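The full complex has more chains than appear here; those shown keep their coordinates.
The chains carry the letters A and B, assigned in the order they are written, with residues numbered from 1 in each.
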Amino acid sequence: MLQVDVSRRQGAFLLDVAFATEHQRVVLFGPSGAGKSLTLQCLAGFVTPDRGRIEVDETVLFDSARRIDVPPWRRRVGVVLQTYTLLPHLTVGANVAYGLAPVWRGHERVRVDTLLAAVGLGGYADRMPAQLSGGQRQRVALAQALASDPRLLLLDEPFSAVDAPVRERLRRDLLALLDAFRVPLVFVTHDFGEAYLLGQTIVILAAGRVVQVGSPADVAARPRTATVARLVGATNILEGRVSDVSPEGMTIDAGVIVVRAPGSPRPRGDLVTFCIRPEDIHLTAPRDGATPATVTRLLPRNGMTTVLVSVGGLSLEASLAGAPPPLGSRVAVEVTEGAAQVLEGGPAEGLE
Amino acid sequence: MRVIPRRTGVPWPLNAAGLLLVGYLVTPFLFGLVGLDARGLVAALREAASAGAIMTSLETATLSTLLVIVLGVPLAYLLARGEFVGKAVLGALVYLPLVIPPLVGGVLLLAMYGPYAPVGRWLGDRGIQITDAWPGIVLAQMFVSAPYLVVAARVAFESVDPALEQVSYALGKPPLVTFFRVSLPLAWPGILAGVPLAWLRALGEFGATVMVAYHPYTLPVYLFVRFGARGVGAALPVAAILLAAGIAVLAVVQGVLRRSAGRIVP
């Protein structure tokens, strides 16, 4: 159980983040400059919030009202950062032993070996950190953090300096490690794939504030604002007027295209912003009654193609698994029934 | 010295101007070397006064350097990591002895510790003589050499990644433990590089010492006295000792810096 409510002014930047969750794996996700790392630093006690409250599993770590501020060396949190933070003057084994909780006194060697084996570096105790690859260093850093028997593991983009194939393996091994050591996790990332994989709860931050909290599938399918929609890959963001409202949802007329959206109805005639995921835009052979479009650009991906089409003056993005239509060809656009998602705020929000 | 102009991107007019200055700075050393004769050097070192000055200088410079390390390393850590109102002012105060001529430092020390000055008279009444005694030499040397050690140690502490200290806190180690097990070991090579510089500055100190403690002779004062009494030729052998110490320290410092750089870069 994690309850966070912190605010802090840092120069011109204002952090004001509040969320609570029962889940064991929480991901703080958002663009750079959103305040993710600062929130994590508040949790670790490296930064003191101006005001607020932090509670982990019934233990209050910070409460400005009750003047509680547990210093970082008594919070029992494990921290792994993006920059490699192993102590460069100690061996791998000594690094892990450095953080060992007092209960292991007398059994240091055994515990260190257990922890190193758990992160897949059984025989590495006598190496120096400089002799390890980036991925190996982060594994040792995980073992070091676990050595202190933390009540909470705080990871700040720990894998982002590591190459992609290694990063993928580190993520999976982290999940296994959390299961084995039964320690809750707060993980900071700007990579939605990573957030989706690791989070049970995703807390989306932007400009110092929480913009959405939910499960991975939930925030991917139902982004609340255009900022979130862009972050989770719902890249078609359009404006239209509500032309019809029914119990099942509403119909939105975006001029060249008419779509149906579920839930939270707005009054007829309202101008609304909505998004559609590229997977929900289908391209078929042109025919009467369907919305005609022209293929303007093909963007190949590994196993998929993103097709940009022009519909009237509008540019839409469709994601296709099979062979794409040729560049410049005429196609018809169809949208998956109910795939449009109405957003709060305008379509330009979060654009630079 | 083969200068490869294109790859370095340093065009020749800049090279020429730069090498002219190097030439100016280096040629006096060559002329000093030429003017020195080996027999004169040995004879000068054999004199009792020379030996006394050498011993006085070595003892006082080493003592003042030790005092400066014990007090200066914590001050450097405070300046590197402390966050408090007036930190910029405190940092500037430490530089003060660097930006005034040592002569002025000597006048100020006399205004405080001199036989007719408040602190000096109070200590003198209790039988502690500062001026014209080794405490005065040490005080003068500490005054001019402390900033060198503090600046070097501050840079060394600042170049320790604060994240390492944070991770140490998170692992349950309070600040004093973290200081001794993380910050100090990692800053140590950089601090070590500052120690010979501070020692050398203490060894070569003249302006403040000549005012506060003309006696017992330190090497620089002795050099000045010999020069006044017997001219450049007699001063050269003593100058050679100080020069040799300087070159040795420079070689050590550059070596230490290079080794520590090698340790930090993975």
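FYI, contacts are C-beta pairs under 8 Å (C-beta built on N, C-alpha and C of every residue); 3 or more make two chains touch, one makes a residue touch a chain.
Note that the coordinates shown come from a computational prediction; the quantities given were computed from them, not determined experimentally.
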Subunit counts for the entire complex, keyed to the drawn labels, are A x2, B x2
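Methods note: only the chains that are shown with their structure count from here on.
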As the complex stands, chain A meets chain B at residues 44-46, 71-79, 81, 83, 85, 87-89, 98-99, 101, 129-130, 141, 144-145, 147-148, 150, 154
The residues of chain B that touch chain A in their complex are 161, 163-164, 166-175, 178, 181-182, 185-186, 263-264, 266
